[in-house]
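One chain of protein is taken out of this complex; the other chains stay put.
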Amino acid sequence: MKVSIDKNFEIAQPVSKVWEYLLDPYKVAECVPGVKLTEKISETEYKGDVGLKLGPVNASFNGVITYAKVDEVAREIHLVGKGVDKKGKGSVEMALEMKLQESGNVTMVNTTMNVTVIGVMAQFGSRLISDVSDHIFKQFVENFQTLLAGKEIDDQDKQIHGGAVAGTVVKSITSKLTSGVKNIFSKKDKKEENENE
Amino acid sequence: MIPASFDYHRASTLQEAFTFAQEYGEDAKYLAGGHSLIPMMKLRFSEPAHIIDISRIQGLKYIKEEDGILKIGALTTEADLEFSDLCHDKYPILVDVSKLIGDPSVRNKATVGGNLAHGDAANDHPAVMLALKANIVAEGPNGTHNIPVDEFFKGFFETALEQHDILIEIQIPATKAGNGGAYNKIERKVGDYATSGVAVNLTVDTSDTVVDIGIGLTNVNPVPMRVSRAEEALKGNKLTQELIEKAGKIAGEDCSPTADLRGSEDYKRSITKELTIRTINKAWERAKASL
Partner (left out) sequence: MEFTCKTSKEIGGMGHSLKRREDDRFIQGKGNYVDDVKLPGMLYMDIVRSPYAYAKIKSINTEKALAIDGVITVITGKDLEEHNLHWMPTFLSDTQMVLPTDTVMYQAQEVACVIATSRYIAADAVEAVEVDYEPMKPVMDPHKALDPDAPVLRTDKEGKKDNHIYHWENGDREKTEEVFKNADVVVKEQIYLPRIHVASIETCGCVADYQTATKKMTVYMTTQAPHAVRTVVALVAGHVGLSEERIRIISPDLGGGFGGKVPIYPGYIVAITATFLIGKPVKWIEDRTENLQADSFARDYDMTCELAATKEGKIQAFRIKTLADMGYTDGSANPSKYPAGMFSICTGSYDYSTAFAEVDAVYTNKPPGGIAYRCSFRVTEAAHAIERMVDILAQKIGKDPAELRMENFIKKDQFPYKSALGWEYDSGDYHAGLEKAMNMIGYDELRKEQVEKRAKGEYMGIGICTFTEIVGAGPSKDFDILGLKMFDSAEIRVHPTGKAIARFGTKSQGQGHETTYAQIIAEELGIPAEHITIEEGDTDTAPYGLGTYASRSIATAGAAAAIAARKLRDKARKIAAYLLEVSEEDLEWEPGKFSVKGAPEKSKTIQELVFAAYTNYPPGMEGGFEAVHYYDPPNLTFPSGAYICVVDIDGKTGAIKVRRFVAIDDCGNIINPMIVQGQIHGGLTQGIAPAMYEELIYDDEGNILNGSFMDYLVPTAVESPKWETDHVVTPSPHHPLGAKGVAESPTVGAPPAIVNAIVDALSPLGVTHVEIPVTPYKVWKILKEKGVVD
């Protein structure tokens, strides 16, 4: 199952600082709920533990984060996080592509997040995956802003938690986010291929 | 379909349940009807090391009116609601919802408290309780506290209950003349979770002016949601089909459904609109009949 989320957001910090933070895997990991780096494999690869807790649901993964692309000139960075379920139930991949742009004192961040879920979670969790992905992403952005502002991330915010969900409840069509679930329905019906975009 | 191993503890009083809960902390889960928790355990999505069975605690299974409040004990089952004379006579919305939950064998076990405490936006009672403006009573080792339903649902499977809290009672303002409620949902087949569900609780006066209104939605938002804008649009105004249509339109706009096997976002918005219109009409019919 694939979910792609496109989002643009602003950070009230200069591009150089945002860039510097993004290059630091430990800082990035700190902002993603449930992620903890444990080992550096190479300059571009890091091992980590990923824990996901949603109410009574628990899942833990062996993760690897890779810097797949770092283009200093274009200010573009591609991060791929892969997690393999510790009990053999499947895997999750999160590919994050970010492009930074300076605009006055703020940095515009254009992001695409592609989440691919394989295995039991895709089989049973399909109704939750896009909401949860959306939510993790939102929490990542908030944490990242907190960190850039020189503040400590709350322990609670290092886990997926409810606050942000409740806070974003009204996604009315006027302020509709450009998020969408890739079509998962009839493979034959070309007409509907893009209807959810 | 075989859960991981766990220890089973049966509590016969709330106090006993709290003692177990405090002893086992994070590793423990309360078990009521078990029809949400056990499926998750069988799939090994959830692997609590300790199960504290609260289903046999005495005194938490009742449906009664007291001091202008309808009180429902947390361990009341869906079947209890479905066959309650009190509900049939005065709170048909509760009969509507219980009949639409799972199948008879699910309803014999599943509890209303568990349905809310599970914190799943796909469950049907949350929307109903939002519409009914319920008050949720929780008890923990340090005593009881009230949680207005609007503050109860926090996130995916997450509620305002504190770690050791047990939801003990749901309180709903008693019905009066001019009040009528209804719940309906669109499902792919009987027993399915809602593709969209709408709960409406409406009070009108003799001139059909809306005195009070609650509208809650099921499974078209990451958390159970109240359609405040639609409620505002109706409140204080004389009900007309145009106005109802408008409320439906708002419900379709303000919800935030996700595309899944049940259908696209647009589809869910569209049927939420239509279902809202139909459910308001049903509630209105009942409200008028009670005048």
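The letters A and B name the chains in turn, as written, and every chain counts its residues from 1.
We adopt the following convention: a residue touches a chain if its C-beta (ideal position, glycine included) is under 8 Å from a C-beta of that chain, and two chains touch if they have at least 3 such contacts.
Because the structure is a prediction, the values reported are computed rather than measured.
Peer 1: On subunit B, what residues meet the omitted chain?
Peer 2: Touching the chain left out of view, subunit B contributes residues 1-2, 4-5, 44, 186, 188-193, 195, 261-264, 266-267, 270-271, 274-275.
Peer 1: Identify the residues of subunit A touching the omitted chain, counting contacts across the whole complex.
Peer 2: Touch with the absent chain occurs at residues 1-2, 85, 87-91, 116-120, 122-124, 126, 184-189, 191-192.
Please note the rule applied: only the chains that are shown with their structure count from here on.
Peer 1: With chain centres taken as the means of their Cα atoms, state the distance from subunit A to subunit B in Å.
Peer 2: 31
Peer 1: Which bits of subunit B are touching subunit A when the two form their complex?
Peer 2: 29, 37, 40, 43-48, 118-119, 122, 153-158, 193, 221-223, 225, 253-254, 256, 258-262, 264-266, 269
Peer 1: Under the touch definition given earlier, write down the residues of subunit A that touch subunit B in their complex.
Peer 2: 54-59, 87, 89, 120, 124, 126-128, 130-132, 135, 160-166, 168-174, 180-181, 183-185, 192, 195-196
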